[in-house]
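Just one protein chain is left out here, and the rest sit where they should.
Each chain gets a letter, A, B, C and D, in the order it is written, and its residues are counted from 1.
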Amino acid sequence: MDLQTFLQQFVNALSLGSLYALIAIGYTMVYGILRLINFAHGDVFMIGGYLAFYGVSTFLMPWWLAVCLAIVVTTVFGVGLERVAYRPLRDSPRISIMISAIGASFLIENLAIVLFDARPKAFPVSNLFAGNHVIGGVHIAAVSLIIPVVTAVLLAVLLWIVHRTKTGMAMRAVSTDIDAARLMAIDVNRIVSITFAIGSALAAIGGILWALKYPRLEPLMGIMPGLKCFIAAVVGGIGSIAGAVLGGLLLGLIELMTIAVLPELTGYKDAFAFVLLIMVLLVKPTGLLGKNQGEKV
Amino acid sequence: MLSIKNLSVHYGGIHALRGISLDVPAGKIVTLVGANGAGKSTTLNSIMGLVKAGGGSVCWNGEEILGSPTKAIVESGIVLVPEGRRIFPNLTVDENLSLGAYARTNKDEVEADRERVFGLFPRLKERHKQKAGTFSGGEQQMLAVGRALMSKPKVLMMDEPSLGLAPLFVGMIFDIIRQINAAGVTVLLVEQNAKAALEVADTGYVMETGTIIFSGNGKDLLVDDRVRKAYLGEA
Amino acid sequence: MNTLQKKPMSRDAMLTLGAAVIGLVLLFVFDSTFDRFTMQIFKLCAINIILALSLNLINGFTGLFSLGHAGFMAVGAYTCALLAMTPDQKATNFVLQPIAPWLLDLHLPFLPALLVSGLIAGFIGWFLGVVALRLRDDYLAIATLGFSEIIRVVLTNTQSITNGSLGLKGIPRYTTMWWAWGSAVVITLFLVLLIKSSYGRAFKSIRDNEIAAESMGVDVFGMKVLSFTISSFLAGIAGGLLAHYLTTIDPKQFIFLKTFDILLIVVLGGVGSITGSIVAAIVVTISMEALRFLDGPLNLGFMVTNGVPGLRMVFFSALLMVVVIFRQQGLMGTSEFSWDSLSRIGLLPKRGPKSGKGGE
Amino acid sequence: MSSLLQTIEVNKQFGGLSAVTALNMDVQPGEIVGLIGPNGAGKTTSFNLITGVYKPTSGKVMFDGKDITGMKPHAITHLGVARTFQNIRLFKEMSVLENVLVAQHMRMGTNLLEATLRLPSYMKKERHVHERARALLDEVGLSAHEGNKATSLPYGKQRRLEIARALATEPKLLFLDEPAAGMNPQESVELMDFILKIRDQFKLTIVLIEHHMQVVMGVCKRMYVLDYGVTIAHGTPEEIQKNPKVIEAYLGVE
Partner (left out) sequence: SKPATDSDVIKIGVFEPLTGANGAGGADEYDGIKLANKLFPEILGKKVQLVAVDNKSDKVEAANAATVLAQKEKVNAVIGSWGSSLSMSGGPIFAEAKIPAVAVSATNPAVTKGNEYYFRVCFLDPFQGVVGATYAFNTLKAKKVAIIREVSNDYSVGLAKFFADEFVKLTGDQGAIVATSDYNTGDQDFSAQLTNIKKFEPDAIFAPGNYTESALIIKQARALGINAQFIGGDTWDMAAFLEVGGPAVEGAVFSTFFANDVPINKTSESFLKSFRDEYKKEPSAVSALGYDAYLVILDAIKRANSAEPQKIRDALTQTKDFEGSAGAITINAERNADKAAVFKTVKDGKFAFLTTVKPQ
């Protein structure tokens, strides 16, 4: 592989990886606090994309307004989802909550099929993001430049919220010990709602950026990205925000660089994420940056 | 005053509290002693609303608080130092203390209280930036008590504060209980260490398998034969 | 069955035998009177029963969170189809890339093919189990899901063995009513006996408290692997039956979402209840068909709607959520059908045999 | 007589915490040995180290002349070591009888085939373990509850079920972690008699953790005292009661 091809592949991988990272953060926040694999996260992501689409193409809003509204509505949707599908099960066995998440995911997908139609829609990409840059023979789409920046900014904002604000402190408290958090007069439901709000907003942003990069919407578009980003979060160490970013980048790199180096494996690309996952888990069962929580006997 | 009537709790098939009644007069120290699994922690947890009671009532200054959310109970001035400390190990000492004052809005008062806690436990001040999980058991217990004091309690309930503490610390904890009480805070104390507990208490209740079997003045109970035999390990 | 009959006949054994005979007669009656459609659904019920039971063994009885079932089904389906198809049938399938020569002439009758597909799925299950069962909870769940997807991707890409994405078609329709229900009954019986045996108790002890189980002398890891292997074996059998029921298979249909479908049945029936899995498998399979009218034009009395394709699935998933939220333990919880429970509610003499399959 | 159990310089660290330091225990067959010390002294951890739940950071555990260091718990149980748990660990969803039956699985020596096919060979063993399980439940006074769910039992009875379950594994050496916890004084006295009885009846050697001094002093011939993971004393009850270090760290000044 010549240097230019390598650089091109590397840029491709970083661009995909930072998108994975962005979505994985939302996953990891929700999981970190509730220990819930939110299988519906990918569907919330899909809703974000569609809302922005309808904002621009049906209601003819300017794109920035459509994006903001889409994020807000998706956030409300995510908070509502937690209320309806997860809160009643907070003290139930894990499998019940997970089934509820799967059920919610099915419901959202099927509703989307009925409401939005199963046929893919083309996402209207504003000219602002449609450009393309060539730097030293390496082609970089404008969105691919924006995504890592957005991811980095959001990462900083999140780290600030979680580590520097009172609410963030409460989130960390809830995630270690719900009952002890209650004893601190923390309104656990509110904190969980806020977490879901942040997670859903991130999903919406992820969905919109995804649609800008791959301008096609369909009701089932969230399933695979959702699963892969969850894997990214697990690989990085679930519950760790930095881990999610690391996992996302790593996944993007592995997926694309493996193909770059071994083109005959392209057909197996969908399996790379899982192979990475299993290898990491076997070596470090709690993920790269995860903390060990053994059971005291 | 805190008054508990006929409180009853089930965990699935286990009848953990079988209708217990006790009074905690304002400004006093009341202690609850009894064997492992007698239901002492359950009593405290159900007062705090962490465990759902099956029946009975908990009145605080004439108001029924049973069934209120934990948040409201803490804000009304009842605070629990839970069994096993339950500090937040990934958070620093400062953050743990701030969480204790989570519901309070007056920053100056909170800072003043933080200084007061540091005065009580200079050890915490030395290490205020350290993650609490790296503390020794005794230090963690100080933090748990300090954290509770940060919420400016009117009633401080402590669940086995001497658990896992070196005898030296045990003595110190009981001194602090006296100090806190002297500052006007009502204390409800649950202890395995019945001897020390009864020594500081105004009133003692003895629990056994979900019921209160007898009660009385702390000093009287200390010399009570039944107590000596069953809980003080004296023949 | 034999060993059961050797014992002196207790009331329950006689009732069970009676139920079995009535069941057999009914099956025969159904087979000769039902139309093809009803039979088709009826057969699918049996296959779903096997799938639900095998997943319940691992998730419900051994307490291991496994989401890899679709993969083991796929292995079973491919193995069985490739073994039971004649060389001619195979050759016509592999139009793009010829089938591997060693596989072409490998041909077995249905029963041995079915058993081999179970064995191969079981073997793969054993191997993956040894690797993955060191993980717990969610980590195990996501790793097993990963294995199932890896299996699917491999099936897609090994064209000279599986015919890749073209899949296999023209698989002989061997899965008759007798094969489907016969297997379901034998497997149910096997699982009931297994769960009631000392091994079943060991599985349940792992679910209830792993550390205590280990300390009571239960080889926890070995037992987990055993349970995982048996579960994979049964999933493989179900896959084989499915292949010869559909007569055409391809890798796409074994995507991980398939596992979720089965998991839903298990949870609806009650995690850890054989009866529950059976009842739920039948109810879900039938209601998926019965709700089909929702996709077509609806006559609501006051108005007729246009057909809304997908409404059925919306309704179904909403129903599922309602059950999960309001009846978390599923239909049966962890309880099982027993003759005693029938006589307790005074229903015994009138009871039909269908539910009698539940948990003799 | 050779020791049944010997721990040689066993250490255990959790991260930076030294939970057990240089544990040197020596238990002779037929003895009842006590292990006492303040909360968090490392008593339960010592049990966990010997029964294989935790692996020692360093040191050696010898049982019946064999090195069992680092073996899996079920293998150690197989050799004849059984235990109860401080925080009760019953099989919650299973019946009282089943709890005891599970503990005999290992000794049944069946294979999957004969068990599921219910071959006569298996049915014979099955009848045998049922009889034994019922006898054990009778022994601990739980016969009336055999069909109930384990968790439906009151606390004290759950403890007795744990003991019955441990006995079902046919141990030579039995570890009891705070068996009197949650028992009232009357029950505690009965427990003392029960411990002595099973020791004789099942030819057991017993190691006992207990805060209830009356029980410990009553049944133990010898005891070890731990504090912060370190063995601060060992000897007969009389010696221990007089030991100033023990009084300071544990018993308190009367």
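Quick notes on this one:
By definition in this document, contacts are C-beta pairs under 8 Å (C-beta built on N, C-alpha and C of every residue); 3 or more make two chains touch, one makes a residue touch a chain.
Note that the structure is predicted; figures quoted are calculated from it, not measured.
Shown chains touched by the missing chain in the whole complex: A, C. Annotation: of C:23, C:170, C:222 or C:333, C:170 touches the absent chain (contact as defined above).
Only one of the listed residues, A:256, A:276 or A:289, touches the absent chain: A:256. In the full complex, chain A makes contact with the omitted chain through residues 2, 5, 8-9, 12-13, 15-16, 110, 113, 117-122, 125, 132, 134, 139, 141, 210, 213-216, 218, 220-221, 223-225, 255-257, 259-260, 263, 266-267, 269-270. The chain not shown here touches chain C at positions 35-38, 40-41, 44, 92-93, 95-97, 153, 156-157, 159, 164-167, 169-170, 173, 242, 245-253, 289, 292, 295-296, 307, 309-310, 312-313.
The definition used in the following text is that only the chains that are shown with their structure count from here on.
Centroid to centroid, with C-alpha atoms defining each point, chain B and chain D lie 32 Å apart. Shown for chain D are the residues that touch two or more other chains, namely 53, 85. The set of chain C residues touching two or more other chains comprises 211.
Residue ranges of chain D in contact with chain C, taken from their complex: 51-53, 72-75, 77-78, 82-83, 85, 89-94, 98, 101-108, 110, 112, 115-119, 122, 126, 129, 165-166, 168-169. On the side of chain A, the complex with chain B involves touching residues 166, 169-170, 172-173, 176-177, 179-187.
For chain A in complex with chain C, the touching residues are 35, 37, 85, 88-89, 92-96, 98-100, 102-104, 106-107, 110-111, 113-114, 118, 223, 227, 230-231, 234, 238, 267-268, 270-271, 273-275, 277-278, 281-282, 285-286, 295, 297.
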